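One protein chain is absent from this view; the other protein chains keep their places.
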Amino acid sequence: MTDNGSHSAAELLAVMSSRSLEDGQTVFAGVGIPLLAATLAQRIHAPGLTILFEGGVLGPFIVPGELPPSTNEQRCTRQANMVLSNTDVLLLLQRGYVDIGFMGGAQIDRYGNLNSSYIGDAENPKIRLPGTGGGNDIASLTRMIVSMIHEKRRFVEAVDFVTSTGYWHGGTSRSDSGLTTGGPYRVITDLAVLGFDEETRRMKVEALHDGVEPDQVQDATGFELMFDDEIGRTEPPTADELAVLREMDPDRVYIA
Amino acid sequence: MTDNGSHSAAELLAVMSSRSLEDGQTVFAGVGIPLLAATLAQRIHAPGLTILFEGGVLGPFIVPGELPPSTNEQRCTRQANMVLSNTDVLLLLQRGYVDIGFMGGAQIDRYGNLNSSYIGDAENPKIRLPGTGGGNDIASLTRMIVSMIHEKRRFVEAVDFVTSTGYWHGGTSRSDSGLTTGGPYRVITDLAVLGFDEETRRMKVEALHDGVEPDQVQDATGFELMFDDEIGRTEPPTADELAVLREMDPDRVYIA
Amino acid sequence: MTKPYADLRRETETRDRSLREKVMSLEEAAALVDDGDHVALGGCTLSRTPMAMIWALIRARKKDLVVSRSITSTEGDLLYGSGASRHVMTSWFSQGIVWGVSRVMRHYTETGRAIFEEWSHMAMGVRYRAGAMGVPFIPVRSMLGSDLTGRIDGPKEMACPFTGDRLLLVPALNPDVALIHVQRCDAYGNAQMDGLPFMDADIAMAANRVILTTERIVSNSQIRRAPDRTRIPFITVDAVVEAPYGCAPHECYGVYEPFLPNLDAYAALIGRDAEAGVKEYLERYVYQPRDWVAYLDLLGMDNVIDAARRGRSVYND
Partner (left out) sequence: MTKPYADLRRETETRDRSLREKVMSLEEAAALVDDGDHVALGGCTLSRTPMAMIWALIRARKKDLVVSRSITSTEGDLLYGSGASRHVMTSWFSQGIVWGVSRVMRHYTETGRAIFEEWSHMAMGVRYRAGAMGVPFIPVRSMLGSDLTGRIDGPKEMACPFTGDRLLLVPALNPDVALIHVQRCDAYGNAQMDGLPFMDADIAMAANRVILTTERIVSNSQIRRAPDRTRIPFITVDAVVEAPYGCAPHECYGVYEPFLPNLDAYAALIGRDAEAGVKEYLERYVYQPRDWVAYLDLLGMDNVIDAARRGRSVYND
């Protein structure tokens, strides 16, 4: 992993993801970077943020040093406001109570379609991946933030399999398919913060991290990126942000 | 009300209804005669009978002298095995967990259609009745036992309004309408026990109560009844049965 | 009747769903309800009726509300009689089995001055559930063949594309406001109910605003000690009002049973003259009292004590 100075790539992803969250939002988060990002946001600038776990947890309070190993185990329910069935927590997405869902994936394409099912041909795959889980539901029903390491083998011309629909074939094709709400909101990598063009729905670079040049991002991407006329620069992680992350994950299970 | 000797008409209905229940069945019962009938069956011949209340109660144990005033109040939950939402208890009918539902109504016709909505024209009714409640769901989704006082104004040529579909227009019309399960099973009155012809689905007399003659039943009915070639005779309520009823309802709220 | 999905999503998105204190008075909560709103009521018949909030809406002279509920009892009479609603959507409408058919409901509907839109009980529940799930309909196998479907707005028959079965698609209900009374909740609106759940969880999730009245407000940390008992999450709630005996003269599971003397007196009053009776009751019990406690005082200390003694008896076993 890239290490921009005094922090790891994982820490950079967590910090940049957390800054994409706003106070008062309700956020669907998995364990790892998403949960760290959401917890960091609660501590720094979004005290009224509500976290949801796919295992059926609404409004947990994460205890530093006791990060849950998955979102479906009892450790997730610590001091939660409510536990409910997986079905019902996922239906909150469909009903519209969720503002942001965090996602990952093995591959992403220019329209934000994600693959977490098959590497190679689905009929005869090179690798059978673990599958969608609630990922497809998040991608279908709310705005998603994708958090990924920026590599050419991950940012591909065409995903081998559309597990989670982004802007599909671009333009209005997503809403034409029946997915009339949500869609990819941001892609946050260790190189840049990316968004999607309003019209074509192609991925575009919004801001570069400290010390990263545009070519470096394009070189790490398997398709042609759009660049804003004036490309922003993200502020590097602050000491406060890094301190919170390291307090949350003292054993560096996720932030190494 | 008719009083056949040493018991009231209500007691007769409760006893005859209880005898239509079999051990092991799951029964949807309202307060009043249905609940008395089900409780009586549990005490006399069907200890494994399960009672359901529309308010959301599964397997209550009714305490003598503490009959609940409706099926939607806390008294119904006394020592119940489970309480659940109204929606979920009614969905048990649709899923198929219920064997028998008890019903009443202001009017019934030859095909077992029931009216509990309007007397007169629905557009301009003489009487607006309280409505279906779960009655339509019971009639639509399981076998029903109707328990009514036998009067010409109740047993009518055509109900003013089909609140709860019985065999609809007779023949296969019920299942043609989409109601492929259940249907009227028995009508129990203070004069007789009635069923429905297998083919035409017309109401027919199966057995007469003690001291009742066929003409008396036909005279109390606003449409032409079918009679079995050999009409049975019901056994009068036993002292045991009446004793249980009077223990359950010592103030004679329902059995007067 | 089915709200377009884009509207449902936009309305929900613009709500403040954050963890924040929402405690207010009955009067302040009443201001969250607009004339003409579809107001769904929690509870069923005489149980967990959000009476204090209905009382507050009538006092605030709300008009043209469409009111929906699982089963409707005397609160429906008061809504008709006060003019707060001329349209009740429910499966059964009467004071209760022991008092017989509602004279007030009969009076207003038979004279064409109010609508009682009748759905089967299960269909009402499935409509709220569809609303809670964010789908425009759910199929049911009920109401087919009956005359009910001809007098209501919405259901559509369909042949199942999987099985060929004839089904009735019942449209989702997404009420503008839900009024729900609970035994306890915190200041953020996390509610934990005991006993019969009725349709309340689905109604809260389906609605666009939720007003909770509660016997008492407990700490958030008490809620968080038993998160598996929370039935309504704070993200759905817009107002929390502490209203002790907030269902009176109806019941609240484990806290009080119905106030029978009041219900008997009401039945006698409307039995003499439905319209004059309900208006007299409204004047005396709804408009005149200074506040909710003054209303309870009218019900009488002996009745409060008796209803509470019977109410908590469910926990004596």
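Per-chain residue numbering starts at 1, and chain names A, B and C are given in the order in which the chains are listed.
One rule holds in what follows: a contact is a pair of C-beta atoms (placed from the backbone, for glycine too) under 8 Å apart; a residue touches a chain by one contact, two chains touch by 3 or more.
Remember, it's a predicted structure, so these values are computed and weren't measured experimentally.
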Omitted-chain contact residue, chosen from A:E11, A:D109, A:D137 or A:E206:
A:D137
From the listed residues A:E11, A:E54 or A:E206, report the one that touches the chain absent from this view.
A:E54
Residue list for chain B contacting the dropped chain reads 23-26, 48-50, 57-59, 61, 77, 79-84, 91-92, 94-97, 99, 180-181
Contacts from chain A to the absent chain lie at residues 30-32, 54-57, 69-70, 72-79, 83-87, 90-91, 93-94, 117, 122, 124-137, 140-141, 161-165, 168, 173-174, 177-181, 253
Even though one chain is not shown, chain C touches it at residues 2, 4-5, 126, 133-141, 154, 156, 158, 160-163, 165, 167, 169, 171, 194-197, 225, 228, 317
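Just so it is clear, only the chains that are shown with their structure count from here on.
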Farthest chain relative to chain B (centres taken as mean CA coordinates):
A
Determine the chain that sits nearest the middle of the structure, using the mean of its CA atoms as its centre.
C
How many angstrom lie between the centres of chain A and chain B, each centre taken as the mean Cα position?
58
Geometric centre distance via CA averages, chain C-chain B, whole Å:
29
Residues within chain C bordering two or more other chains:
none
Among all residues of chain A, which ones touch two or more of the remaining chains?
none
